[in-house]
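Structure incoming, see below.
Every protein chain but one is kept in place in this view of the complex.
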Amino acid sequence: MMTLLEIKELKVHYYTLSGIVRAVDGVDFDVGRGEWVSIVGESGCGKSTLAYAILRLVPPPGRIVSGNILLDGVDLLKLSGEDIRKLRGSKISMVFQDPMTSLDPLRRIGDQMVEAITEHEKLGPKAARAKAEKLLASVGLTSDMIDRYPHQLSGGQRQRVTIAIAMALNPSLLIADEPTTALDVIVQDRIMDLLEGFKEQGTSIMLVTHDLALAAERSDRIAIMYAGKIVEYGPVDLIIDQPMHPYSKALLESTPKLRGPKKLTYIPGYPPDLRRPPSGCRFHPRCPRAMKICQLKEPRAEGVDGRIVACWLYLEGGDASE
Amino acid sequence: MVVPTILILYTLVFIILRIIPGDPITAIVGTKSLPPEQLEALREAAGLNKPYIVQYFEYLWDILHGDFGESLVIRGRPIIADLFDRFPATLELSIVSFIVSVLIGLATGTLAASKRGTPADTSMRIYSVVAYTLFIPWFGMMLQILFGVQLKILPISGRLDPGLSIERITGLYLIDSLLTGNLEGFKNALAHLVLPTITLGTVLSGAYTRLLRNNLIDVLSQDFVRAYHARGVRGYKVMLHAIKNAFIPVVTLMGLQFAILLGGAVLTETTFSWPGMGTYLLDRIEYRDYTAIQGTVIFFALLVGLISLIVDVVYALLDPRIRY
Partner (left out) sequence: MDIVSLLTKGLKNLLGVRVGRGMLLTGLIIVLSVVFIAVLAPWVAPYDPTRSVGKPFQPPSLAHLFGTNRLGQDMFSRIVYGSQIILMVVISATVISMSVGIPLGLMSGYIGGLLDRVMSMIMDSIYAFPSLVLAIAIAAMLGPSITNTTVAISIVYIPTYFRMVRGQTLSLKEQLFVEAARALGARDREIMLRYILPNLAPTIIVVFSLSVADAILTEAGLSFLGLSVVPPTPDWGYDLRVGQPFLLNGFWWLVFFPGLMVMLLAMGFAFIGEGLGERFALGGER
């Protein structure tokens, strides 16, 4: 599988008046061509920031501190503002969480679509409009919606429109940040089907979500994120059936759909304050299998058993106990 | 909504001008020693010697038919004629000042929002408070001293230099002079408009600055702005879209501001000897022309009603969520 996107040691910090929030603190991972990779984690773990960083949309006071983001070998972080703008919406697209607020309420759907198209492609107004109509059809909407205003559509319809806009220029990568959280379950399913359809046509999908079950259903690979770091990462079936990192296990056990008839558990404690993350392994205060070394040194991410995991339980130098 | 507002205002003005003073004629005319028959004649001319209820409906009926009564001082002169005579001056002053205030507000509000947190933002916010506490006569006079007396580059009173005239079509000198090809008149009228409209416009802009800044900051942090960037839309276009969104609540404010505009216009007219409705009102007060005072205040009330109607319509035009 050819690699499309490669992220190396990415750090994104927010410089606030009450401290530096280390939202993404050294993340490595990659997305292959035509592959569906999901990033899963609790609220506040930094996954959205990671998604924004790829398109360099991190809002102030956030800043991409260090690292590389390589798209087909080109480091996106070294491009000029204008160059990255040209990539946005054409090679990499993004769909956001709340369809109620992702569209400009004052403009018709068609106008917004045409604008997105003509910012990148030289098309006359008629041709652009025809293309917009086709795009609407490709997401299962009728072309008469092109002259409607966002508030006249339902949430599911609006999300389809944003996906249509995102797919307008046939991007290599589509990033979806919690695209269905604000929608009901049936609509959720349909939207996911839609995304899967695009994946089959060659677009890579990167899904950011807190819903492990949702990710498990559709992904090829899955990355579990905690407190600004990726703790486990690999093929989805492997991780769901044989999770290694204690956090992955705990997450699975607290997800009703995936743990089967076992008792529902929860993870005690709270996600850490990213201004003052715990020393060593960030999960150690809540980890049922924490050892002395866990609080002293951060575990490296290493390939173990077909996936990548960052945990002293599986590294040399940690006490080998099982 | 407009009709009850106007009725209420009419009633209020009626109470203030007819009922509260007891006998308006003696209140207005004062203790000038006029023979009782003359006082009585004045009362009759003003329609005051009938029971209040009758007066209320009679006058209302007259107003609705465009009859604002006749001046008590200049016999035979219908007040409505005076009002139409003076109205364009106030209208021109108001419109141009309004435009000035919106431009200033847009510029400062956008600057403050886009440079949020910097000294530029802070100074804009201080500006918005200082602007609306400016005392119009004082500010106008300072401008007069600077530009009229010291630098001598701008006129400080009236609408035109004496000796010049513009053929009256609409009464709005800028338009009339262009329509009649009177270029010198146009330049002169424009010059006379500069100081008064800057005075009034600056004071009004304060509120717009602040509202636009706050709205724009909110809008800029909304999802659809992020979505625009994610689609690769150019920066300046995104800003324009954001401003359009932020601008809508400002339109409602403009409706409220109209009341401040009218009040400010009165002060501005007095400071710059501008021959509009404000100076007319004060003039009539000095001459104790009771019916004229009454007619002018009623006219103001009608204006307010009309403007709030227009604002509602404009608001609906701008925001599709209201229309559909």
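Read from first to last, the chains carry the letters A and B; within each, the first residue is number 1.
Rule of thumb we're sticking to: contacts are C-beta pairs under 8 Å (C-beta built on N, C-alpha and C of every residue); 3 or more make two chains touch, one makes a residue touch a chain.
The model shown is predicted, which means the values in this text are computed figures rather than measured ones.
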Of B:12, B:183 or B:240, the residue in touch with the unshown chain: B:12
Contact residue for the chain not shown (choose from B:79, B:193, B:227 or B:293): B:293
Residue of B:54, B:126 or B:316 in touch with the missing chain, whole complex considered: B:126
Missing-chain contacts mapped onto chain B: 4-5, 8-9, 12-13, 16-17, 20-21, 24, 27-28, 30, 116-117, 122, 125-126, 129-130, 132-139, 141-142, 144-145, 148-149, 156, 210, 217, 221, 256, 259-264, 266-267, 270-271, 281-282, 285-286, 293, 297, 300-301, 304, 308
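Please note the rule applied: only the chains that are shown with their structure count from here on.
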Chain centre separation (chain A, chain B; CA means) in Å: 54
Chain A contact footprint on chain B (complex, rising order): 221-224, 226-235, 237, 241, 244-245, 248, 318-321, 324
For the chain A and chain B complex, residues of the former touching the latter: 55, 57, 59, 85-90, 93-94, 96-98, 101-107, 115-116, 119-120, 149, 151-152, 162, 165-166
